[in-house]
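This structure is in structure tokens; I'll ask about it shortly.
In this view, the complex is presented without one of its protein chains, the others remaining in place.
Right, subunit A next:
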């Protein structure tokens, strides 16, 4: 039975941690994403690759690896997987992902090895070697991985270069969405897929139970707050992570500054972003309509108002806006600046994302006004604290919209929380009437499929069939004798003669012979005549003949009557037919076994 098997490796199923999904489709094995968990510092941060194969190399088992976008929870384990575990097959990702991914990996490596001093971690060289195995793909480009397996990327929004992938073998296909966003934002467009009707759609479900408000309100609030603060002469601190949302907020502020003709300086700390911004400038085709349309006049990522930050600037008088990393205020530059500015009620800090418990960000968001810093120091927070969520995942409505667009036969939810997924699963089943799965980590989902298999028919055979009878009708099945040759994974239907000739075999006749005992005291000839008349009366459609040697033939079936050697009152009927006439032959024997009708004596 052909089937599609999907197994989320530990952490990829009902968990928003690391994505790594194994898909087997028509004998091909594909690994989707290769993420890691940011919360662990030991081996648990990487997926358990020993699950894929216990002995033997990964390269032999996997046909390819696909990376959907550059976030570390989707690509962080890649150097470990390819260099330390060992994989030499192709790795597919889009061009922007290919460009930005190594920067992030290197940055992460530095923090883990250089700062935390971890051993047994991948090296810079490993990242480089790993990236050499990458094959970059364009949007909507069909890439032939091998003769049968092909993949195709669709735009996914979310972050620069994020893509959804369609994996197709023959008539079976799977679509993996990675992370995606159905509402456009300031720098990226919305995810889009054509009506590809895959057998299975694997979709993320981060916001399975949320329907979000319009983005415009949030943007307006954000801009208004920043604007009011700088007009008052206050300083605005926006802690961000270097890539993704940071660029969106930069564009937002940049255009606002441009529109409103503001002169207050905006700074961006961290060198990492400069490098990444460079790629944002390059991959204009991946951005939204506005940026694509105007980049001829001016590339929106060439910021006019946003300048690089220098540590000394924090003490400058007058209003300013500063983007600083990291995003949760737990360390680094953003925390330093925060400490400097926290005392002034004119200033403001805007948290554009979620903060993990225990970080300074989380504390101030939950209303704490006095913070204990290292060295028993107490920091009083007088500045305003704002929270504003700019998240780029599809909400429940968006997920439903995508399912509607792709029209899959089955849906599989990953990358979400079990309880929330349950709700969405129920909704999908109810509204689209397709079955929906939500495997736990390490649990395998098996989907039976019924792929259509094309068979070539030889013209000679077809012609013969046509000559025999009526023209074929489209809707009625019809019986046809021929030989199926399976060679080099293609199928051909040819006449048996041709098959014999092609395969160089001699023809063997297969005959069935059967003896039927008949109680009849008459002579053999008479018995034969009786049989003849009996068969003639029953088998009106067939050609029944009485041959001069005393035997009877029905088509090519031979019936001979002989006296029993021991019991003269019993006649032995010998029925013999070829393999081709099996149907008629067996019918005939059963008929004869019932005996002859009583002859009029």
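Methods note: contacts are C-beta pairs under 8 Å (C-beta built on N, C-alpha and C of every residue); 3 or more make two chains touch, one makes a residue touch a chain; residues count from 1.
Heads up, the rule we're going with is that contacts and distances are computed from a predicted model.
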item	value
Chain excluded from display, named as in UniProt, from "Integrator complex subunit 4", "BRCA1-associated ATM activator 1 isoform X3", "ATP synthase subunit b" or "Septin"	"Integrator complex subunit 4"
Residue, one of A:27, A:318 or A:404, that touches the chain absent here	A:404
Omitted-chain contact residue, chosen from A:44, A:330, A:346 or A:427	A:427
Candidate in contact with the missing chain, chosen from A:44, A:212, A:275 or A:564	A:212
Which of A:194, A:443 or A:582 contacts the chain that the document leaves out	A:194
Missing-partner contacts on subunit A, residue numbers	183-184, 186, 189-190, 192, 194-195, 209-221, 223-225, 227, 255, 258-261, 288-290, 351, 365-367, 384-387, 396-397, 400-401, 404-405, 420, 423, 426-427, 431, 459, 463, 466
